[in-house]
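I am attaching a structure below and will ask some questions about it afterwards.
With one protein chain withheld, the remaining protein chains of the complex are depicted in position.
Chain IDs A and B follow the sequence of writing; residue 1 opens each chain.
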Amino acid sequence: MASTIRVRAVAHGESTEVQSLIQHPMDSGFVKDKDGKLIPPHYIETVTFDWNGKRVFTAFWGPAVSKDPYLKFSFKGGKKGDTLKIGWSDNEGKSDETTATIL
Amino acid sequence: MRMAIAAIGRRAAACLVLLLALVLPPASAEQRSDPAADQRAFQAYFRKAFPSVGLNDFANGPYAVDKDMRKQWEEIMQFPPYDFALDDGKKLFETPFKNGKTYADCFPQKGIGIRQNYPYFDRQTGEVVTLDLAINRCREKNGETPLAYQVGDMAAIDAYMASTSRGKPFAIEIPDDPRALAAYEEGKKFFYARRGQLNFSCASCHVQAAGKRLRGDILAPALGILASFPIYRSDWGSMGTVDRRFISCNEQVRSVAFKPEDALYRDLEYFLSYMSNGVAIAGPGTRP
Partner (left out) sequence: MSRIIIATSAGLAVERRLVLQVLGIGSLAAMGLAAGLVPRAQAAEQSLAWPKNAFAQKNEAAALDALFEKPIVVPSDKISLDVPEIAENGAVVPVSVTVALPNVTSIALLIPENPFTLAAYYPIPEGTEPSISCRLKMAKTSDVVTVVEADGKHYGARKQVKVTLGGCGG
């Protein structure tokens, strides 16, 4: 099954810039469906990025983060060919993880 | 009087009428259809209204004509939200039908790099064929159930096929066939006709108010407006095809929308695409 996580990690000199797009409804709990019923909140709470066993980034999210959430950050380290490990978990206990190669 | 006509004689009167008919112009006030002239005038209007916008940039709709919106668009395009649909579309396009055939077997050039030629006028069936219609005809021909229009898999396949045509300018043909001209004229009529409780035509927003605000939204110019389809609209949180937008636009002016791929919508798409000949395909795209 295809991963819900898209990552583009590019090494620039001593740093690596990471962009990610995650497929997730990020339902806030405030929106009604076609029948007028509230769609329950379903959103990613935590996203983590690891490189060489080091936690290089953590995102703590609430329901105000947009659907199919995007993230961009940079960290010192990483070179072309290295592996980045990405994982997320949501308020319903669902999760996904993937690895990406730094370009 | 009666006696005078009787005097001339019936045959002579008939000859006179025939003579006059040959010499005088037709009684009807209809002008001859001239799509090429329409296209020149259409494009000239928008190039003059937006002198700093390059022809291909018209494909970007509101982002071509508003700086603050363009900045938000550039940010989103760093990692476009249609990425998932694009990948799904490629997979769907390449997956064989139950009978072993694929979409490539139905389309010219194996379906790659052809989106800019749609819609086209099918002289055999006498109707306008859009890409979506062609996709479903392909499925039916190969024993598969047709896809729902507007959303989902149809939008995903559109997204993939459009992406293979990026950079190729719209090249819509209107053959020298009265039926094709009639379809074009129907589409043109639709575009300029007012409808709905709000009594707007497509032109009210996308010609007269292009680049201006409709409440909080900036209106896209009609030139190139279909070149970025299918689109991921933030408002929908998902992909939508040309049908989806035609239907939602009609509903927004509070008119009763037509069914997807209704002949009128196909004619409208034919007209709008022909008007945009020369604008490069940029789909899939994103919109507010």
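Things to note:
Methods note: a residue touches a chain if its C-beta (ideal position, glycine included) is under 8 Å from a C-beta of that chain, and two chains touch if they have at least 3 such contacts.
As the structure is a computational prediction, the values presented were derived from the model and not from experiment.
The residue from B:203, B:249 or B:263 that touches the chain not shown here is B:249. Between the chain not shown and the residues B:123, B:194 or B:213, the one that touches is B:213. Within chain A, the residues in touch with the undisplayed chain are 15, 26, 28, 30, 45-46, 54-67, 69-77. Annotation for chain B: contacts to the undisplayed chain at residues 62, 68-69, 71-73, 75-76, 81, 205, 213-217, 219, 233-235, 237, 248-249, 251-252, 288.
Everything below uses one rule, namely that only the chains that are shown with their structure count from here on.
Against chain B, the residues of chain A that register as touching in their complex are 2, 6, 8, 19-21, 23, 25, 66-68, 70, 72. Residues of chain B that touch chain A in their complex: 76, 78-79, 81, 83-84, 87, 234, 237.
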